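This report refers to the structure that appears directly beneath it.
One chain of protein is taken out of this complex; the other chains stay put.
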Amino acid sequence: MAWTWFHRLGSPPYVYRLAARLTPWFAWPAALLILGGLYGGLVLAPADYQQGDGFRIIYVHAPSAWMSLMVYVTMASAAVGLIWRIKVAHAVAASCAPIGASFTAAALLTGMLWGRPMWGTYWEWDPRLTSELLLLFLYLGYIGLRSAFEDLQRADRTSAVLAIVGVVNVPIIHYSVTWWNSLHQAPSVMKLGKPEIATAMLVPLLMMLAGFTLYFGAVLLVRLRGEVLRRERSTAWIREALGA
Amino acid sequence: MRAQASARPLPLQETSALAAAGLVLARDLRLAFRRREQLAQPLAFFAIVTTLFPLSITPELSGLRTIAPGVLWVAALLAGLLALEFLFRDDALDGTLEQYALSGQSLTWLLFAKTAAHWLLTGLPLAVVAPLAAGALGVPANAFAGIVVLIAVGTLALSLIGAIGAALTLGVKRGGVLLSLLTLPLAVPVLIFGSRATELAIRGESYVAPLELLAALAVLGVTLAPLAAAAAVRISLE
Partner (left out) sequence: MTHFLQMGGYARFLWPSYGITFAVIALNIYWARRLLSQSRAQARRRLLVQAEHA
């Protein structure tokens, strides 16, 4: 029973229609959670003992950083497409790239804006920012590789190999950067989350993380429909789907 | 000259896996030695890049000694990148890669042989030459042996990582830049461990810990990189 449903996920017309139906179920809860998290984070949560109101940047920085990683891991789902030749999996991977890259850039910029009042400088080679920067390069490489091929199928399959290689490397890169940074004992370490974070501060953060995750789902579903259409040649179901 | 060498296909079908890899390795080395002048190019590039740093920063040896680890590794990385574009290109153009894929031998294994040839032609010579560059940057002679070992292991890992990028960008017009963009982030751990170990070697301290990490990367590369490269090559042949 579960297998039939899983098998259906490989079917472009099924996915196209399912994605359309599911989108509001991701979009509306996402909006509510984000708005709730904004109110909780900007208004309700008390100012931080050390960072004052500046710490509130965490409510956009942390979700962006979370997105950058989560989306990259999702992109590696293209592996499924590579091994079992499932076009829908490639469509998922293709949908992820611009989302992930733009949120990685947002994480970097908000990290820098957070760093300026806290460290005194816009840029510090601390492990988190440096890893985030390298992740951006990985995304740009992926997007660059995709765009190098005219043939969509070759682009899909080649970039799938890169995504798998990348996802294996991300923990290695992060480990090596953290190791490198600890050697030189950077004078100021950004305190992203203190061990005991007050509930009033934590709850909005969790809401934002959940909200961004659902938002990703919604945007992914919309892009997925577009990417699935681009990969389809057979007309039968398309005529029906477009008429709908 | 070139056409003759590639016109004769290697008898891969009837041989053992080890022998087949040996044939591929030998062929690549033979072809490289036909154009002997080109063999020295990565070394010349390495020397030139190394020279740029004193010119742009300081002639003081004490200052150079501090940046020497970074300079050596960045220069080695860039020199290795240069030759990578051609790792698979010629064989892809004249059908040899296709022959390898269809030979019944493991393509992964054969591509490993090609990558080993690349390292023997680029990385290993760099390792031998590196002490000269290091000395010019104020590094004391007691660190030289360590530097040879470290650069040898590191460039092996880099050749393997680079082979993935080379396979992915096969047939891409002006793919050299894209190859570099893909390879460099993946090469960062090698850079970090290698230069840290070099730094310790220069100070006369034990560099075993980062060397072990570097060796682990090389081992990981040996096991996984040719697999990924083979997958990418097969895709390009479809």
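Going by the order they are written in, the chains are A and B; count residues from 1 in each one.
Note that in this section contacts are C-beta pairs under 8 Å (C-beta built on N, C-alpha and C of every residue); 3 or more make two chains touch, one makes a residue touch a chain.
Keep in mind the model is a prediction, meaning the values are calculated, not measured.
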Touch partners, limited to displayed chains, of the chain removed from view: A
Chain not shown: contacting residue from A:Tyr72, A:Phe149, A:Trp180 or A:Tyr215: A:Tyr215
Option from A:Leu109, A:Leu183 or A:Ala198 whose C-beta touches the chain left out: A:Leu109
Option touching the unshown chain, where A:Lys87, A:Arg128, A:His174 or A:Arg223 are the choices: A:Arg223
Interface residues of subunit A (partner: the chain not displayed): 42-43, 47, 52-54, 56-57, 60-61, 63-64, 98-99, 102-103, 105-106, 109-110, 113-114, 116-117, 215, 219, 222-223, 225-227, 229-230, 232, 235, 238-239, 242
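Criterion: only the chains that are shown with their structure count from here on.
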Interface residues, subunit B side, partner subunit A - complex: 164, 168-169, 172, 175, 178, 181-182, 184-186, 188-189, 192-193, 196, 213, 217, 220, 224, 228, 231-232, 235-236, 238
Residue ranges of subunit A touching subunit B (in the complex, touch as defined): 82, 134, 137-138, 140-141, 144-145, 148-149, 154, 157-158, 161-162, 164-166, 168-169, 172-173, 175-177, 179-180, 183
